[in-house]
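Here the complex is missing a single protein chain, while all its other protein chains stay put.
As written, the chains take the letters A, B and C, and residue 1 is the first residue of each chain.
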Amino acid sequence: MTEHIIDPSIVAADNTRREADLRRDYETLGERLDRRGIAIDAIKARVAKFSVAVPSWGVGTGGTRFAKFPGKGEPRDIFDKIEDCAVIAQLTQATKTISLHIPWDKADPNRLKQAASRFNLGFDAMNSNTFSDAKGQIQSYKFGSLSAYDKATRDQAIEHNLECIEIGKTIGSKALTIWIGDGSNFPGQVNFADQFANYLESAKAIYAALPDDWKVYFEHKMYEPAFYSTVVQDWGTNYIIAKELGDKALCLVDLGHHAPNVNIEMIVSRLAQFGKLGGFHFNDSKYGDDDLDAGSVDPYRLFLVFNELVDIENRDASFHPAHMLDQSHNVTDPIESLMLSASDVQRSYAQALLVDRATLKAAQTDNDALTATQQLRHAFRTDVEPILALARLEAGGAIDPLATYRASAYRAKVAEVRPAVEGGSGGIV
Amino acid sequence: MTEHIIDPSIVAADNTRREADLRRDYETLGERLDRRGIAIDAIKARVAKFSVAVPSWGVGTGGTRFAKFPGKGEPRDIFDKIEDCAVIAQLTQATKTISLHIPWDKADPNRLKQAASRFNLGFDAMNSNTFSDAKGQIQSYKFGSLSAYDKATRDQAIEHNLECIEIGKTIGSKALTIWIGDGSNFPGQVNFADQFANYLESAKAIYAALPDDWKVYFEHKMYEPAFYSTVVQDWGTNYIIAKELGDKALCLVDLGHHAPNVNIEMIVSRLAQFGKLGGFHFNDSKYGDDDLDAGSVDPYRLFLVFNELVDIENRDASFHPAHMLDQSHNVTDPIESLMLSASDVQRSYAQALLVDRATLKAAQTDNDALTATQQLRHAFRTDVEPILALARLEAGGAIDPLATYRASAYRAKVAEVRPAVEGGSGGIV
Amino acid sequence: MTEHIIDPSIVAADNTRREADLRRDYETLGERLDRRGIAIDAIKARVAKFSVAVPSWGVGTGGTRFAKFPGKGEPRDIFDKIEDCAVIAQLTQATKTISLHIPWDKADPNRLKQAASRFNLGFDAMNSNTFSDAKGQIQSYKFGSLSAYDKATRDQAIEHNLECIEIGKTIGSKALTIWIGDGSNFPGQVNFADQFANYLESAKAIYAALPDDWKVYFEHKMYEPAFYSTVVQDWGTNYIIAKELGDKALCLVDLGHHAPNVNIEMIVSRLAQFGKLGGFHFNDSKYGDDDLDAGSVDPYRLFLVFNELVDIENRDASFHPAHMLDQSHNVTDPIESLMLSASDVQRSYAQALLVDRATLKAAQTDNDALTATQQLRHAFRTDVEPILALARLEAGGAIDPLATYRASAYRAKVAEVRPAVEGGSGGIV
Partner (left out) sequence: MTEHIIDPSIVAADNTRREADLRRDYETLGERLDRRGIAIDAIKARVAKFSVAVPSWGVGTGGTRFAKFPGKGEPRDIFDKIEDCAVIAQLTQATKTISLHIPWDKADPNRLKQAASRFNLGFDAMNSNTFSDAKGQIQSYKFGSLSAYDKATRDQAIEHNLECIEIGKTIGSKALTIWIGDGSNFPGQVNFADQFANYLESAKAIYAALPDDWKVYFEHKMYEPAFYSTVVQDWGTNYIIAKELGDKALCLVDLGHHAPNVNIEMIVSRLAQFGKLGGFHFNDSKYGDDDLDAGSVDPYRLFLVFNELVDIENRDASFHPAHMLDQSHNVTDPIESLMLSASDVQRSYAQALLVDRATLKAAQTDNDALTATQQLRHAFRTDVEPILALARLEAGGAIDPLATYRASAYRAKVAEVRPAVEGGSGGIV
């Protein structure tokens, strides 16, 4: 039986106050959708199956190179983090898995598994870390890890990834995500070709150790922490890596890792068309890799990404990308941000399901750009909140996760047992 | 015998005034390079062999969507353009070929060949045009060409490319460059996957007709004229195209076709490393595809591109990328801009040849970022003008092409026979 | 009595089919808003008063420097354009004025006034044009206009603006909008300080001729048509101009004229706080000054701008910014795009009116970022279409302007009397 961290009576109390209005809104929305030829229950059923992973580090307060301002009741270790993730899952019913970061979350794998299973949580992709030095580490990653000029450093970085796979095997993960900060800060600091050759060699060594039923996701990023060049700088390089390695190697798209103005939904389409779209790190951004809450700055962009995903799903039933939130919560309670972000990701999915694809295709074929784009806008401006809320209610979650969470006073309670931190744990995204 | 448009006595007169100073500067530069272990004559020899193609449309005045302000004595047709190109070649001795754009330059191929050979000029890559409608064309390219939903339109666009190949065969070209504006202005206007599938199918049809000793260059561009999505939007898509087609298909890099902040020299390296770097369209830009004179806004970026090219040359003697200027001359005399741009491209090449690659490699291997980057800066800040100027002089060109050109009063002379235009020819880049 | 171009029976026929559903949707939306403490009729009343000007040049097909692909039945002159604008006004009831561009729209002012008054249309700001050369013009603007080094050129540009004021006086306009392309394409081409001093001197001369009840709006733009520097490049320079000139000088914000990633809504706030916000040119963009349909790429950004405008309105009842659409319709029927854009601008205004400003302020004061941002999101995701549609219906417009317009076959009808163009009129934005 699934344990509940938030007292179910608190959830029920808030739900009770809202249920009648919700059912009324669901009914009138259903009526409007019905006129458009859409069965609201079918949409709800697909939404109910949707899940996005929560990264363990996301429940800690994030910061910048200038400062980190810790919040109250910050998780002290991975077990506190799992509890915070369980709260998110309980109230949203949309986050069924956790994604770990090694060595930050290193602990006895069996204990990890047990801790998660109490809350019926699974483990998503494992994340290795060779972008910072762990305590006691022999070689430093100051000048690179998987692509470093120094072979001992590369070997250590490969070894670390193999360890992540081993931990993952025990806890039931089926994928490894590799993001590194390797690059350079000065023209000439590295030779691009040599550095990438080193990278590919290391990646192949990791790939060779990957279990048959695993995937490995490569994540590109334009810049930061390297400020002149980055070894896996864009989807082009990412595609080459996945292609050179083999079928288990796929590309992961983080919405904040692109050059200004880039059309991200088009990259999503290209990678899928050539069989290399692995999944997403969802967040939002205005300037660089700002790691803001998904959908908080440009919600239409998030919708357009899901418009592609639904199109791909419709063409290929076997398409199951890995979805994860990857955000830095610098000024909000991370649990609150993650709940609402999970909901906003789900919202985009629901809206994308409303697109009338037959009309869209006809308009495209007829070069009727206005009708085509109106199909998307019409779907996007439909307020699907009643669908999401009813799906939550039916699964045992909260109609209004934020209100219920605040009513539960969870943060104040854990703050009593979790000592205040200076500079705080987690927060690196 | 090569005909000369500018009276050789004018060239000689200006050269005579400058030669002594030039030889003195060449000598003291040689002395300084000698101290760095570099033989100046060897650099000069490599520079002398360097050539960059001039695009026929570049000798007309360019404009924007807001206005075009014609210059005096604009070329009336391709034969006037060839004469303007001959002036550039005569004075700079660095532009041995012309690149044609069909249908703008359509004429009897044999006459074209003859016109160019008078000035000992060859023909570089052929450029097809399916981004605007030619007079009398049956299908419009308003909604796309090679990737259009409409099959008749795609077929017409393929046909046009085949025609370009045919013309090219007669005049001695060995390559076709394909750049199209296909894309969309609204989310949803096109289905990305379908549009790209259409594009690939069309590209394959053209590839099938390519002679064995030809190359086809694909050119990507982030945006413009399409403002929401572009079918060949970046090097990732370009790489996929070249890979899907075969060995004769290569990627062409235009320096102004990238997202803001993108590290272009790294794209150059990646494409070369995977055998798909075909060549360049040189220009400079500050905002978008501004098509400013090469090296006029960020000369170090141009140098860093050549730093990669020299590195590739050193690794692979068979590497011979196609170099072309592709600029829009809105406020200058196009001949003047093209002469100086050819010279600035050559300058970057010469400077890149000065990099001490053994020291660079040692610094890279030692993670000595500062020494590494200083090797590049040292090469870049060397004023190689005496090398370029002496190479020109020795080949029969002008020590100071701009001064000689102005002394010749060429523009005023052609203005007498070429009537003023309203809105003018050419100018589209 | 207002003449109607679209047969009112066609409008009525389409409305009749939709009215019952609309009233039902308006009622259930009213119910939901009522729960949030919002009276739907009050919102409708404010929406009904909202108007955005249509630019005369917007009804022609736009293009790029690469090509323009004309549409069917393009307007031949300003009188055709006024008729097209009348169609937009009739169906949307949201575009009560037209904005003219001189010399493109030059005609007998009294005839202009009469033509517009047939349709009960007024004239918004006059737009001068010194970014291209008119036929027969003595001085060319190739090297600048109001800021040119050449005094005769500056004087001619000033004179042109004075003429625009004169025409405007006759037709009932109360404002002049000045946007120029002056700048430079090369570092060093102009001295920034001298050029700006020239600009200010010219602007003062125009200002001196401005009637007391007029405003002059200055429009900044980062780049294009000048590609290295632009004399009024950003809101900082624009603010200085407006400040140096006086109370009748205000800044105009075009949504596409900013650097990548810039927070435009913040500029709106700053200009308003210091009394210098004059109005807007609405459109949307993904890359540069793409002039796409307002709200088509980033609808939340448009909402955030209106969120500021409603906040300013609430603080200052005398605040009446000038709203205009400024778009380039390259692939759609311009009338269709303008109708939907007017509607999307109105939509953003309606959504911004829904923000619970008391709750927002409390959340801001409490540093409760999540609650604050949710107030905006909640308003934004409310589908206010029933409010817009009922406001249209009540004012005599169409519930669904696009459907009604297509049913009317207006374009096909005018295509019969308006000959096809090559390259077409208008289209410059």
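Going forward, contacts are C-beta pairs under 8 Å (C-beta built on N, C-alpha and C of every residue); 3 or more make two chains touch, one makes a residue touch a chain.
Given the structure is predicted, the values throughout are model-derived calculations rather than measurements.
Every visible chain touched by the undisplayed chain in the complete complex is listed here: A, B, C. Among B:Q156, B:N283 or B:S337, the one in contact with the hidden chain is B:S337.
Among C:W235, C:F306 or C:Y405, the one in contact with the hidden chain is C:W235. The hidden chain makes contact, of the residues C:A107, C:A209, C:V262 or C:A403, with C:V262.
Within the complete assembly, B:E385 is the residue of B:D77, B:D150, B:D194 or B:E385 that touches the hidden chain. The missing chain, though absent from the display, is touched by one residue of B:T2, B:T170 or B:N261; that residue is B:N261.
Touching the omitted chain from chain A are residues 62-67, 69, 131-133, 135, 140-143, 181, 184-187, 189, 222-225, 227-228, 260, 285-288, 290-293, 296-297, 330-332, 422, 427-429.
One chain of the complex is left out; on chain B, the residues touching it are 21, 24-25, 28, 31-32, 35, 260-261, 263, 286-287, 296-301, 331-333, 336-337, 340, 367, 369-370, 373-374, 377, 380-383, 385, 402.
As for the chain not pictured, it touches chain C at residues 142-143, 149-150, 184-194, 196-197, 222-223, 228-229, 233-237, 239-240, 258-263, 265-267, 269-270, 272-274, 300, 304, 307-308, 311, 315, 360-361, 363-365, 367, 369-370, 372-373, 375-376.
Note that only the chains that are shown with their structure count from here on.
Following the contact convention of this document, B is the list of chains adjacent to both chain A and chain C.
Think of chain A turning onto chain B: fitted on CA atoms, that turn is 180 degrees, to the nearest 5. Centroid to centroid, with C-alpha atoms defining each point, chain B and chain C lie 39 Å apart.
Centroids of chain A and chain B (each the mean of its C-alpha atoms) stand 43 Å apart.
Multi-chain contact residues of chain A, defined as those touching 2 or more other chains: 260-261, 263, 300, 367, 369-370, 373.
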